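Only a single protein chain was left out; the remaining protein chains are all shown in position.
Our next item is subunit A:
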């Protein structure tokens, strides 16, 4: 009973830090966390190395792992693909007009990189890397930033020896002093400046997303006005069009469905190899039971399927158009796409650089075929 006044009373700031045992009444809720449970979740790594597990990894191993797990977004040399983060470069640019903030140029602590790679990467397949793999990937990121040599091996033992270039580049929030002028007794109310000129206009830059929804809602409102005969006619006219499309769709799809090869005997070894290669794709694509669209569409049964046609996925305009122009993902087309996606389709949203080896492409196609069976 005596608990309630304490909880309702707003905690005075001065008193907040006094959590004396007399105040701290227990409700007896929850249960003690088991050591195994704490160990499973308590993974954070601090600048002084607290939390780092035993292990090590070389730049060399890191390069291979990076190519498999990271390069799809971050590029082979950690230089970044499209809008995905660049992890290397940008040294001495922090006071430039457009600073490039990377692990090398900006991050103050190496522990942050280890912690983040370990807990949040690879994107779409997080918390799957073993400590040695994390050490290796972090070593490779350091190498990409010219901070270590190519024979470097990062380990728990030498972790704190690595010097981050921007470790002293931070100050603690000083707004209360450096911006003290923003606290004013009486802000100006009249004659605050002599003249006012427009110096920049957003419309000139023109980067605001085009607004079509408001127009469509307006059209719909006009069309649903029961008093407008013109509107009623529009609504009626619209209905058959929709039906026509619906009726036409299956007919168009029919040939594509025929193109799907009947269940064929797949080489299990090739499928297994393809499953491994598919790890590079798994950051963005899912297959099989319970698969969902992620960054990329579901790929279950994609071989022989029309392009840009998986329901509910937001394809690029280029992919949608290719699909409606009749592109079907035959093995040949898929092979060409996967070897050089951006060359095959200039404006595809897929930022993947492509599979270099033909044998990898064949394997991944075999694996994709197996998902349809």
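Please note the rule applied: contacts are C-beta pairs under 8 Å (C-beta built on N, C-alpha and C of every residue); 3 or more make two chains touch, one makes a residue touch a chain; residues count from 1.
Just so it is clear, contacts and distances are computed from a predicted model.
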{"item": "Among \"Probable sugar-binding periplasmic protein\", \"Tripartite tricarboxylate transporter TctB family protein\", \"Tryptophan synthase alpha chain\" or \"Sulfite dehydrogenase\", UniProt-listed name of the chain not shown", "value": "\"Sulfite dehydrogenase\""}
{"item": "Candidate in contact with the missing chain, chosen from A:151, A:211 or A:325", "value": "A:211"}
{"item": "Candidate in contact with the missing chain, chosen from A:64, A:221 or A:269", "value": "A:221"}
{"item": "Contact footprint on subunit A, counting only the chain that is left out", "value": "3-4, 7, 11, 13, 16-17, 19, 21, 23-27, 29-33, 37-38, 41-42, 44-48, 50, 73, 82-84, 94-95, 97-99, 101, 103, 106-109, 111-112, 115-116, 119-120, 123-124, 126-127, 169-175, 178-179, 181-185, 187-193, 195-203, 205, 207-209, 211, 213-214, 216-217, 220-221, 226-227, 294-295, 314, 351"}
